[in-house]
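Sharing a structure below in structure tokens format, with a few things to ask.
Of the protein chains in this complex, all but one are displayed in their positions.
Up next, chain A:
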Amino acid sequence: MITVFVPRDSAAVSVGADEVAAAIQREAGDAVRVVRNGSRGMLWLEPLVEVVTERGRIGYGPVSPAAVPGLIEAGMLAGADHELCHGVVDELPWMAEQQRLCFARVGVIDPLSTDDYEAHGGLRGLRTALERDPAAVVAEVTESGLRGRGGAGFPAGIKWKTVLDAQGPLKFVCCNADEGDSGTFADRMLMEGDPFCLIEGMTIAAHAVGASEGYIYIRSEYPDAVSTMRRAIDIAYAHGWLGENILGSDTSFDLFVRVGAGAYICGEETSMLESLEGKRGMVRSKPPIPAITGLFGKPTVVNNVLTLASVPAILADGGSAYAELGVDRSRGTQVFQLAGNIARGGVFETAFGITLGELVDGYGGGTRSGRPVRAVQVGGPLGSYVPAGQFGLPMDYEAFAEAEAMLGHGGIVVFDDTVDMAAMARFAMEFCAEESCGKCTPCRVGAVRGVEVIDKITGGDDRDGNLALLNDLCELMTDGSLCAMGGLTPNPVRSALNHFPDDFSSGAATQKEAT
């Protein structure tokens, strides 16, 4: 029996993976076993079909349903050469040159097979953790230097220690899977491709802080992640990986999936907690911090998907091994996501410190359109635009902060030279106006004013006066907003203005169209 992998990841499905899987099954019949894996993360090759041979897993892509009969005719099921054949997938530079800790199993295994999971190192971290005292587990995570992957980069160990030290019979672990940033999809791919890893990470967190209940808050835009996570949780309960006395230990932990309802602000942790409580997603003032007064007022760990999914490897192989990777205060690996106008988009997990240019021009191969890269936006809609001239920047929290940019969730959105940066600045304000929770004036009103002012600038209406006004507005939003939604929206606006001032002169857009 020949084993063929065809991803079930929704990005692969978005370009025809389901139809390809069906075509292979139809053409090859009982001779093949089709396994629906996660995506390897080389999204430009999707649908990427892999055939198991004695040389390894041979990849073909992008495969269309119509190409399947020809591929099989040409000997794909024996790993034969073909113009769509890329050879042994693990040996491709894109794969071989990554350091996959968090994404080690994504794309490799059947996401819902517990056998596959354990055969590829799953549960090692949890078993280690359950043998230790909670404080020792927290110490291991602290030693790893792991920082929150959701954007702010707060040290996970310190957060966990606060929750561990907080007293009370009921504590929670909440996973932030709201992943609203444009240019990011790693949370989704992990949940669809290796859901047990997130369950394991959350269970370790629960043991470490003394929590008995957990929630994964997944955005409603991710229906496939929701159903995969729910099925994985059911399977985990059936195997004693969740529930009472996990793996025979004294630790018990119940885990639930909750679905968002189309509000970007619910990715902000306190807004997410409000939403989990069944309320409007209004941001809470801090203090108190969620670690002490979190979900339903109880001590709560809130971590991003990738933060929690990095924990099993840290417990399995030790915090110090993890901390050896990376640079300065950015330790370990980050799952970078190459998106937008990029020739080779996807996920690339590697140690912090790789440069922006190595990712975008190197692995990413420049733009999809073939035109020069003009700017990239790093860190989502609240992140700065970085011009191609700064591609020497290392991917490191502090180096980015120094350059008035931010790493955020590791998403990199590429734009070619046809981009109108004034339009992008306007969009940043429009997005903030649309998604503001409305609690504070600088954000709620400032963003609406921001759109108007940018329109006046590009319309040639008192340009200097309105530029000064835009500057004041940005300052007000930065200083006077309660949360980073209003507080960081000036990032994309100001960086666009600083690096690309010409785009803000009247008629710039029309001139551009003419070229």
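Assume a residue touches a chain if its C-beta (ideal position, glycine included) is under 8 Å from a C-beta of that chain, and two chains touch if they have at least 3 such contacts; residues count from 1.
The rule is short, and it goes like this: contacts and distances are computed from a predicted model.
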item: Absent chain [UniProt protein name; select from "ABC transporter ATP-binding protein", "1,2-phenylacetyl-CoA epoxidase subunit B", "Glycolate oxidase" or "Formate dehydrogenase subunit gamma"]; value: "Formate dehydrogenase subunit gamma"
item: Option from A:116, A:181, A:268 or A:396 whose C-beta touches the chain left out; value: A:181
item: Given A:228, A:377 or A:466, the one touching the chain that is not displayed; value: A:377
item: Contact residue for the chain not shown (choose from A:419, A:433 or A:483); value: A:419
item: Identified contact with the non-displayed chain, of A:342, A:386, A:454 or A:497; value: A:342
item: Of A:117, A:427 or A:504, the one touching the omitted chain in the full complex; value: A:427
item: Absent-chain interface as seen on chain A, which is shown; value: 10-11, 13-15, 43-44, 46, 179-185, 187-188, 220-224, 256, 258-264, 275-281, 296, 337-342, 345-346, 368-369, 377, 381, 411, 413-416, 419, 424, 427, 431, 434-435
